[in-house]
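With one protein chain withheld, the remaining protein chains of the complex are depicted in position.
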Amino acid sequence: MLQIIKQATILGLVIPLSFVLHGCAVLHKAQLGDIDGRSSKNGTPISIKVSETTVDFGEAARIARNLGGSKSGANVLGNAASTYESYFQYGPRTGTPVFNELYARSVPNELAEKCPGGRITDMISIRETRAYPVVKGEIVRVDAVCIK
Amino acid sequence: MSKIKMGVISTVIGAMLITSGCTYTRAISQTNVPSERGKVVEASVERMMFLGIAFDNDDVPKLVEKLRDKCPNGAIRGILTKDLSTSYLIVIVRKTIAQGYCIKENLAADDADTNLKAAELETEAKI
Amino acid sequence: MIKRTQSIVKLLLVSILSMASACSYSIHQQYIGSMDPNASYGKGKWVEATSSDFVILSFAMQSNYVEDAYRQLENQCKGRIAQVTTEHLTAYKFLSYEQKLVLKGLCQS
Partner (left out) sequence: MKTLLRLTLATLAATTLSSCVTVKSVSISQIPETSQRKQVVKASATSPVVFLIPFNTDYIEEARADLLQACPNGHIEGLLSKHEDTNYFIGLVYMQKVNFTGYCLPKIAMTRAKAKRKG
């Protein structure tokens, strides 16, 4: 009986909350560069956005554990996910760990491609996360002005 | 509810109460500092988030415009950015502050290549 | 007793293997530094520097890898570096991690 109440509560809370938090944007860092007076008049605004989709094992574990009974498959999966997170994602983190080290490495080249022969100014570098239930989108975004 | 659960909950609530109003630094950055440091300009963007929930961060890039408006006829150099986050129980306020020096644009250009020219002249002198 | 020893040995082997290879990462920042007013893309060449610090069980007593990367970058360019981009990330391993700093500079020489 208790189990049923528990599951009903979770379904009643987690699912609507998932919709509420749908596409929630989390800002981690914002850093500015120099600002050039000419930029506002002669420049072309450019924006680079690179992202990587990943899974939050901790969140997945919590949901699975709550949905399943103590000996259910969901619970076993939950424990596995939680163990993976504690032992293999141990250390400082910004957002949720991703499985591709290089997703943000191309940003300087992309800026150079978007502003060939010119220079950039008024840049702001933003590190953010687009958070969906269990699934997360880790984003690096740079807004700047290209002057030629 | 078990004693452990109660303990955990009360600890969490206690921590929330204690840390309410505390400001944490998330990131900083500093650009090259010019020699002319006469006019200081500062701008910031702030957002209050219930349960820390926000659906976009589009207000953050506006910081550049805000700072630019403070120095309409010049360039801003030596910008120090402070990215802060303050928690008030169930409300989180994130604030990004940028502070720099408003200088004449030709000076900004000079600052960048003065020493390059100087080095060239010194090499000429040696020859 | 033998079984226990075997399981510990297995666990140690798995740990060593896991420590040797990272499978998940956290990109903390990708900061695009300011660019000189007299510089432009296509003028000069890109130089790169990477440094890292391997940390077991959070025992990180210093963060000199940041300065190491900076020195590496400036040593690669005698001229002026007109723009520097700074990427900071963590590569996770078994109960350990690697802090990395990747710098990319536009060398005007």
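Read from first to last, the chains carry the letters A, B and C; within each, the first residue is number 1.
The criterion applied here is as follows: a contact is a pair of C-beta atoms (placed from the backbone, for glycine too) under 8 Å apart; a residue touches a chain by one contact, two chains touch by 3 or more.
Model, not experiment: these values are computed from the prediction.
Colleague: Looking at the whole complex, which of B:Ile9, B:Cys22, B:Met48 or B:Val91 touches the chain that is not displayed?
Modeller: The missing chain is touched by B:Cys22.
Colleague: Extract the touching residues of subunit C with respect to the undisplayed chain.
Modeller: The missing chain touches subunit C at positions 7-8, 11, 28-29, 31, 33-36, 55, 57-63, 66-67, 70, 73-74, 77-84, 86, 88, 95, 99, 101, 103, 105, 108-109.
Colleague: Over the whole complex, note the residues of subunit B touching the chain we left out.
Modeller: 15, 18-19, 22-35, 37, 78, 80, 82-84, 111-112, 114-119, 121-122, 124-125
Colleague: Suppose we count only contacts with the excluded chain; which residues of subunit A make the list?
Modeller: That gives, for subunit A, the contact residues 29, 31, 86, 90, 92.
In this text, only the chains that are shown with their structure count from here on.
Colleague: Using CA atom averages as chain centres, what separation in Å is found between subunit B and subunit C?
Modeller: Distance between chain centres, rounded to whole Å: 24 Å.
Colleague: Which positions in subunit B are in touch with at least two other chains?
Modeller: 27, 29, 31-32, 75, 108
Colleague: Which residues belonging to subunit C are in contact with no fewer than two other chains?
Modeller: 29, 31, 33-34, 36-37
Colleague: Would you mind writing out the residues of subunit C in touch with subunit A in their complex?
Modeller: Subunit C reaches subunit A through residues 18, 22-37, 39-42, 46, 55, 58, 85, 87, 89-97, 99, 102, 104.
Colleague: Mind listing the subunit B positions that touch subunit A in their complex?
Modeller: Result: residues 26-29, 31-32, 52-57, 60-61, 63-64, 67-68, 71-77, 79, 81, 83, 94, 96, 98, 100, 105, 108 of subunit B touch subunit A.
Colleague: Once bound in the complex, which stretches of subunit A touch subunit B?
Modeller: Listed in rising order, the residues of subunit A that touch subunit B are 20-21, 23-40, 122, 124, 126, 128, 143.
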